[in-house]
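A protein chain is absent from this complex, but the other protein chains hold their places.
Take a look at subunit A:
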Amino acid sequence: MTGTIENRTKFLKTLFEKRGGVELPFEPYVPISDLPETHLADLTSDELLEIAKVQSERVSATLVETTSSEMNEVIRQLIEKSGGGQVMIPTTDEFKNLGVNVNSENLVKWKIGKEFRDENITAAQNSNVVVAVPKFFLAESATIVVESEAGQGRSLHFLPTHYISVIPLSRMLPRSTQAADWFDKNKKPGSTIHFISGPSNSGDIEMQLVVGLHGPLEINYVIVKDL
């Protein structure tokens, strides 16, 4: 599958001429400092979790600590607190591998296959709650990082009203630098990466913070400390 490129030669010729007809031999970017990699990198897991707790409050997210044995009960309670209704989950191996079991009478899964586009979007829109597992959790900014795949589409993370993220503590990183570095080396071709820090919000009306606009109105981080 190859797309198209139009007008590039003419466009780049203009840039070449503006540079006085001089083409510089290319040299890749060499970072001038290791500050991004070293910032917060020497903190322990406990110290990072403390940072994450403070930051979660600042981004209007609810952070709950639990263990793998209590995890499913915590999820059940959060679904109930969110008002129940339809719950959407991804179709990935993550839930099975981590022992996540979402108990709901009204459970829908993101279906695999292009033919389910409309069905998946409609199901996400009709879901009151979504439960998902992130690739990483960033302590500094209290951010979950999710990567789209066949069993977990883009809109799964944005259309439901309430979001429950089940986070194995082992997936916590100091900050976005480490996540970006990982994706730079390991990103699946064509996947979409979402860094999500709390519920959607806006300050567009008289600079007053309003939590909940296009995306979920509420987000819960369930930190599973022994996973």
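The definition used in the following text is that contacts are C-beta pairs under 8 Å (C-beta built on N, C-alpha and C of every residue); 3 or more make two chains touch, one makes a residue touch a chain; residues count from 1.
Heads up, the rule we're going with is that contacts and distances are computed from a predicted model.
Novice: Hey, which one's the missing chain according to UniProt: "Putative electron transport protein", "Esterase", "Iron-chelate-transporting ATPase" or "NADH-quinone oxidoreductase subunit A"?
Specialist: "Putative electron transport protein"
Novice: From the list A:N120, A:S165 or A:N220, which touches the chain that is not on show?
Specialist: Selected residue, touching the omitted chain: A:N120.
Novice: Across the whole complex, list the residues on subunit A that are touched by the chain not included here.
Specialist: Touch set of subunit A with respect to the missing chain: 1-8, 10-12, 14-16, 18-20, 23-24, 26-29, 31-33, 35-36, 39, 55, 59, 110-117, 120-121, 125, 140-141, 143, 148-150, 153-155, 157-159, 176-177, 179-181, 183-184, 187-208, 210, 212-216.
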